[in-house]
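With one protein chain withheld, the remaining protein chains of the complex are depicted in position.
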Amino acid sequence: MKPDMTVNIAGMSLRNPVMTASGTFGYGQEFAEYVDLEKIGAFVTKGLSLKPRAGNPTPRIVETPGGMLNAIGLQNVGIDAFIAKKVPFLRTVNTPAIANFFGYTSEEYAELALRLDSIPEIAALEVNISCPNVKQGGIVFGTDPKCAFDVVAACRKSTTKPLIVKLSPNVTDVVAMAQACADAGADALSLINTLTGMAIDLQRRKPILANVTGGFSGPAIKPIALRMVWQVARAVKLPIIGIGGIMNATDALEFILAGATAVQVGTASFINPNAAEQIALDMEAWLTKNNVGSVQSLIGALEC
Amino acid sequence: MKPDMTVNIAGMSLRNPVMTASGTFGYGQEFAEYVDLEKIGAFVTKGLSLKPRAGNPTPRIVETPGGMLNAIGLQNVGIDAFIAKKVPFLRTVNTPAIANFFGYTSEEYAELALRLDSIPEIAALEVNISCPNVKQGGIVFGTDPKCAFDVVAACRKSTTKPLIVKLSPNVTDVVAMAQACADAGADALSLINTLTGMAIDLQRRKPILANVTGGFSGPAIKPIALRMVWQVARAVKLPIIGIGGIMNATDALEFILAGATAVQVGTASFINPNAAEQIALDMEAWLTKNNVGSVQSLIGALEC
Amino acid sequence: MQFKAMILSNAEVSPGYWRMRLTAPQEFAAAKPGQFVMVRVSGTIDPLLRRPFGIFDVAVHVPAQAGAVEQPCFDILYRVVGKGTAMLSALHATDLVDILGPLGRGFELGSPTEEKLIVGGGVGLAPLYLLAKELVKQSPVRLFAGGRTRDDILCITEFERLGVECYVATEDGSLGECGLVTEALVRRLDLVQGQASIFACGPHGMLNAVAGIAEKRSIPCQVSLEGYMACGVGACLGCVTPGSNHSTETPDFRCVCAEGPVFDANELGWGC
Partner (left out) sequence: MQFKAMILSNAEVSPGYWRMRLTAPQEFAAAKPGQFVMVRVSGTIDPLLRRPFGIFDVAVHVPAQAGAVEQPCFDILYRVVGKGTAMLSALHATDLVDILGPLGRGFELGSPTEEKLIVGGGVGLAPLYLLAKELVKQSPVRLFAGGRTRDDILCITEFERLGVECYVATEDGSLGECGLVTEALVRRLDLVQGQASIFACGPHGMLNAVAGIAEKRSIPCQVSLEGYMACGVGACLGCVTPGSNHSTETPDFRCVCAEGPVFDANELGWGC
């Protein structure tokens, strides 16, 4: 018998728990040649802002041991161009699209939430309160429980769609952050966003990234992500989307055991463009082989 | 002409900037067959406590992508056995030995500092305020500026030897921690200690480490360590010892460019027991090849 | 397209420069000059990211076994500069590597009447050979190959075999003229009085100079750029380059991987 791969998160029913992560999958269309979007659970757009954003100068990308740093600087087309040019594609795909977004004040966040709320092609919102790349950006919201509460509460008032808050790992106490978001009305939490890192070109005596520091992602960060998902899952009563270094089905299932209801695949898509689809397939194969009837039965099933 | 490899840190003059990191080099003797201790700048002992400590149950070690987790649980022989059994060896080596130590109250820290202060074979003290492995342990000191200030101030009163404070990376604001330690009288800062991570055995549905979480080290963490060293070096006027994922001379020189006066080599010694010696040699070769007269001229020489 | 390619050969063609031939599926035969591939150097996480390389040539592989069917194959020409390329150079015939490609926008061949001037700096020659192969079918083609020293001058015989006239310049004078290859280019342009179009690939400084030369004479000029890449398909926005209208207020970044790597020189913001 085929195992039941469906999960429910924040009121959405997904065919399987595998999503693609914001910023690593464009607006859905870029990878369409390589991935059957209807074989994954959902996909998340590049982070959106009210106005279009240029992002940082280059180099924006550097490989590090087992991972990479990016300092894209939240380049995006802005909400208007998104609606005009990207949303029509979403209509053609029978898979929930989640809009990731960010702002510079609670008001901006709220305004974006309101605009996204009115787009029927968007299944849910993911608030990025944690981008470490932009100097004036999200950093302050994502590292202080009070600020996080305010911004999430503002978004909550502006949308009735499922509201997912994406947490920053660059904090002393991720559970306190998670709790603040829960208190402010989040429907689900996704974690982790990138850690802040740096790389240096010895010969040129310069930082490699034009922006000096960047967001650290990839397999290297998995142990930190897994730990944070486990900590938050035990402490906060919200569904969790686990993110961080997921490269294969084993990684994904580990996050689910740690307490995640679903997962997002980021950097892995760069290495294998069909990573998300393959992971969903391999998870199902693992469940079949191990006689597990449903992926839901594995959520938080870690025995400590 | 041979480049000048000497550095001065916290009043110590070192023949070169390469030390071995606490917990990765035993009490100095374990690697003696593989490393010429008189070719490295200094070595740091396993963390010491007042009483001997059993540490955690096994498994204590697990490999992760590009890194490893350890949950040794600060097993150590205790200060009395250290003096009786380990100090005599230190006498035979013409290289500064730095004693790493920890306690559970400021008073315990102070008492250890006092006892270590009286050992002539110990060149300097390194206070571990950041071990993430022990549940009742250092965590609280290393993640709160006020606690860190108190414990460092207590140690400062108990010793006239150079006092190095080792910072935890598991914090929102490492600069605030560094500043608190500087204010409390630290002579130097070493960073980073391990990040807190977790690994899961999918098939057994259990954490791999008996302790569930462990300290994350190795090349994977280098981008985070480099970023923190750079942040602290720009903000705080104390010499810094850079630690985290240093595997070769290039890595070590990157930390020095970022602002470190010296470096510590940890996990790398497990992979190449003579890593520290080799790194010191290769650094010298790099300086020669690139016509750099002294390693001191590279400290903080990053052009941003 | 994503596929597992078998290495057919891998040999050093000049000190530090290697040429690798790999098998490819049928559809790969349609690869355009200027397109590139993303190579997964090993199956492990070290190195983690794919490495981009221009397509040097596309050919047909005839296996030695009796009865075996012909199969497309392609070549990359690469310089060993770091970990990934060092590991590539250690691979052997019969080893498998994972390939993504052909990717990106290639060269437009342009009108057959103009003379075609190809300018390559060092390993920048890589995507220009397949281009030359196409161009010689319809127009006279000249190659201007530059490098720091003679070891950086690659595969000239291959171009000559196509009937391409080749000019060589090295900065240290160890092969061909001493100086920059743009000098010979300017001389040729003066001679043909601008009845030509330019195709260039190489270091950014050289491309900038070539673009300037072309602009002054209002000559069509296409350049192939590099950029640090993660995805290769326009999803990560890592590889962007400023377009001609770029400013912080009116961002105009182009993806090198998806909108390039070949651009019309006047599409780009050279000052940024």
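Structural remarks
Here the chain labels run A, B and C in written order, and each chain numbers its own residues starting at 1.
Operating definition for what follows: contacts are C-beta pairs under 8 Å (C-beta built on N, C-alpha and C of every residue); 3 or more make two chains touch, one makes a residue touch a chain.
Just so it is clear, the structure is predicted and the values come from calculations on it, not from any experiment.
The residue touching the chain not shown here, chosen from B:Val18, B:Leu48, B:Val62 or B:Ala262, is B:Val62.
From the options B:Pro219, B:Gly244 or B:Gly259, the residue with contact to the chain not on display is B:Pro219. Interface note for the absent chain: among B:Thr6, B:Ser106, B:Thr250 or B:Asn274, the touching residue is B:Asn274.
Think of the hidden chain as still there; on chain B it touches residues 23-26, 30-31, 33-34, 46, 52-55, 57-63, 65-68, 70, 72, 75, 218-220, 247, 267, 269-274.
Along chain A, the points of touch with the absent chain fall at residues 65-66. In the full complex, chain C touches the hidden chain at residues 42, 44-46.
To be clear about the criterion, only the chains that are shown with their structure count from here on.
Without chain C, the other chains remain one piece by contact. Of the two interfaces, B-C and A-C, the higher number of touching C-beta pairs belongs to A-C. With centres set at the average Cα position, the gap from chain A to chain B is 34 Å. Chain geometry summary: the mean Cα position of chain B and that of chain C are 47 Å apart. If you average the CA atoms of chain A and of chain C, the two centres end up 36 Å from each other. Shared contact sites, meaning residues of chain A that touch two or more other chains, fall at 65-67, 218-219, 247. Each of the following residues of chain C touches two or more other chains: 45-46.
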